[in-house]
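For this depiction, one protein chain was excluded, whereas all remaining protein chains were kept in their positions.
Per-chain residue numbering starts at 1, and chain names A, B and C are given in the order in which the chains are listed.
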Amino acid sequence: MGSSMTFREVTLYGKKIFITESSAEDDEFGSITDALILNGGLHSRKVKQEPTHVQVGDVRIGKGRLVIAAGPCAVESEDQLMEIGENVKKLGADMLRGGAFKPRTTPYTFQGLGKEGVRIMKKVGEATGLPTVSEIMDISDYIHFDGSIDMLQVGSRNSQNFSLLKFLGQREVPVLLKNGMGNTISEWLNSAEYILSGGNGNVVMCYRGVRGFEDGTRFTMDSGAIPVLMERSHLPICVDPSHPAGNREYVESLAMAAVAAGADMLEIEVHNNPDKALSDAKQQLDFERFSRLIKNVKKLREIMS
Amino acid sequence: MGSSMTFREVTLYGKKIFITESSAEDDEFGSITDALILNGGLHSRKVKQEPTHVQVGDVRIGKGRLVIAAGPCAVESEDQLMEIGENVKKLGADMLRGGAFKPRTTPYTFQGLGKEGVRIMKKVGEATGLPTVSEIMDISDYIHFDGSIDMLQVGSRNSQNFSLLKFLGQREVPVLLKNGMGNTISEWLNSAEYILSGGNGNVVMCYRGVRGFEDGTRFTMDSGAIPVLMERSHLPICVDPSHPAGNREYVESLAMAAVAAGADMLEIEVHNNPDKALSDAKQQLDFERFSRLIKNVKKLREIMS
Amino acid sequence: MGSSMTFREVTLYGKKIFITESSAEDDEFGSITDALILNGGLHSRKVKQEPTHVQVGDVRIGKGRLVIAAGPCAVESEDQLMEIGENVKKLGADMLRGGAFKPRTTPYTFQGLGKEGVRIMKKVGEATGLPTVSEIMDISDYIHFDGSIDMLQVGSRNSQNFSLLKFLGQREVPVLLKNGMGNTISEWLNSAEYILSGGNGNVVMCYRGVRGFEDGTRFTMDSGAIPVLMERSHLPICVDPSHPAGNREYVESLAMAAVAAGADMLEIEVHNNPDKALSDAKQQLDFERFSRLIKNVKKLREIMS
Partner (left out) sequence: MGSSMTFREVTLYGKKIFITESSAEDDEFGSITDALILNGGLHSRKVKQEPTHVQVGDVRIGKGRLVIAAGPCAVESEDQLMEIGENVKKLGADMLRGGAFKPRTTPYTFQGLGKEGVRIMKKVGEATGLPTVSEIMDISDYIHFDGSIDMLQVGSRNSQNFSLLKFLGQREVPVLLKNGMGNTISEWLNSAEYILSGGNGNVVMCYRGVRGFEDGTRFTMDSGAIPVLMERSHLPICVDPSHPAGNREYVESLAMAAVAAGADMLEIEVHNNPDKALSDAKQQLDFERFSRLIKNVKKLREIMS
């Protein structure tokens, strides 16, 4: 098996790369070209030293200006999203986030508006001029996103859904790849490699915390993930402070920590009426809190350049 | 949203059940019927007290006789699988396991034989008379499994792939549902609920360890998961001792612990030449070790009845 | 520093050993004698292949007969302990456990009877003929234990209290060393090494679970710890199933799993009136449950020899 080498050619970051899919014996890196084997994969800073920027509409994610995507956990109605979109735009957000297909822990809670949610995202994105980001849960839903949503999010629960990752590797759409809540950084970078090795280099790594034993927060936000990612990979880094916080009182602290540690982008849950939200009610910010947060993280980013 | 109640009818374990998909506000149980809301979902022992048995071919999984599924991590060739199938059958295995579509951490390692692997599984299953279990990674692969594989495994990395779970809920095929490596038991039972609430009650819970900080083993096998599952749910319990062990020297101890704690089934990686295996080389058992293990776990199960 | 080698001589398991305390640069093994450096320390099976037995009164802990220590979390009164001691003795326990100095999470809960608790332990131990085991929290309390308690327990919270471990290394008293709830097996064996390297070889390793993210149990009982310990060390292995369970309904399953995985000893919390216990009320067994447990684990141990 795999004794005859077959090569696949992809063009990534403007270079032609030849990839061999050999049968390595272990969960270690196998052979792409010898150069890549030694250097740890296409995500590695050894393969590409200069930081990568990912363009979403007119927003450029990577070293430089801090990018902020904001919006509700779930799209609930056109009115709701329009109000949120207009407000976060006015307050300085760069992108609009919102879930249409929602991965909910139980089947008996609000599962998102689906296709209709995508339509609303597109409409509000166009009305406000904000590029949009929304989660795709399955290959079969891609048809609804294609041409409507500017950046596709792969959520924590699908971070090792390799079928979905391979599929997205064959598109050009920018991907916001969250870490699996039970995965190491090394596993997460290998998930990114599934997309990169298909020829899609438009990947932003979005850290959303991991499982830990602490019960004072919803997930454990390991700040160490940021310098480790920066050292190992050229890909831009986003942090979602809302999910690890699990409580709106903690979101600003975590957002500040993320930017101070080196994050290039933040994805933040903001709602026009958080207490009535159909999902993640406790952790969504109201406009006032979001306004304060955005001022503070921007001030912080300025002194870091 | 959700103010007018719409009901969906499913038949589960011989009873008609009406499910409402309301818009609950939180990751708590929403409303199915009032009785179910209060009782914690279709997986709950409060809803169905007597233990469930899942039939796979002529094998009956649940309280009673210990069921053992054995076979290689990955199907590598027809010769390999035939040799393994015949040997594990002779040594007392009840079912044949083998991966055709493999979720590998990196894209540069052996990804499985795919469709051809499924064909081989079917052939060896029929030749040995062993019902087969193999992992499905994506809805779009279902067409290859349908009619060929007796029980579909949902792996740890897809344990919260709700699109896949909903899809399987609409079939009758038995499902071996592994726990996500970063999920709690409660989240895992809710993943089962996605299948049950579609009307498919043929779910076996398969524990394969969780992420922990211990580095002496590959995953942390929390024995407490077994009594907690037994208390909360009527579904049969399988344990995979191979993945938490990560080392063939530890597999028998973990298998014994699982059966002693109350597991109804074991799924064990066995290879004709473990050191040459194309994946999981370190944790697959040779026939000699498997022979000793199966004798000991059967002796143990006997004294427990 | 450390450039001139000074040797210290200890006699351990009937052999003279010379230990150098050099200034190694790292948390790796430093130099004892070259032979020991290469072999991983006095706890290592490479240094001493045959399993060690630790004698406590007339009880011999190690490979062979299963040893069971039972008794209350805390000694509450002479009447209480006498009733418990007589009952567990009658039901087949080999040793009496009971806490006199209690490490409680908060300062406002029952801290144990202290010196008076030790007196009661001694009295009940003598009356029932059961050797006793009780926790020592600080060097300064040793005076109360010396000559009164047969085996000293070092609890999870003091598992890396190296001052206490060094102190116990200079005595001959048998030590039941629990793992720290946040420690790896390797760190735990190094804690044992602090005792062994002082010349006290009477150490039994007692596993009591670790911190994990699962909230269905109190601690995560990693069954993998047992085969890893057996492979690396010659020291006897005890398991405390009561603390990881945190719930009396789960204790028997965990006890069975521990023995099936290879444990030589169990330490179990048993109370005459569990619901009224001054500490750990939920996880202490009543006599009926203990009676069933002890029958089942003994039956299990028999088939394993």
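The rule we apply is simple: a residue touches a chain if its C-beta (ideal position, glycine included) is under 8 Å from a C-beta of that chain, and two chains touch if they have at least 3 such contacts.
These numbers come from a predicted model, not from an experiment.
For the chain missing from the display, the contacting residue among A:Gly64, A:Gly129 or A:Pro227 is A:Pro227, taking the whole complex into account. Per the touch definition above, the residue from C:Thr52, C:Gln153, C:Ser197 or C:Ser253 contacting the chain not shown is C:Ser197. The set of chain C residues touching the chain not shown comprises 1-2, 19, 21-32, 41, 76-77, 103-111, 137-141, 157-158, 160-164, 166, 180-183, 187, 190, 193-194, 197, 210-211, 276-279, 281. For chain A, the list of residues touching the undisplayed chain reads 182, 184-186, 209-210, 212-217, 220-228, 230-232, 244-245, 249-250, 253-254, 256-262, 296, 299-300, 303-304. Although one chain is not displayed, chain B still touches it through residues 211-213, 215.
FYI, only the chains that are shown with their structure count from here on.
With centres defined as mean CA coordinates, chain C is found 36 Å away from chain B. Computed from the mean C-alpha positions, the centre of chain A lies at a distance of 30 Å from the centre of chain B.
Counting partner chains per residue, chain B has residues 182, 210 touching two or more of them.
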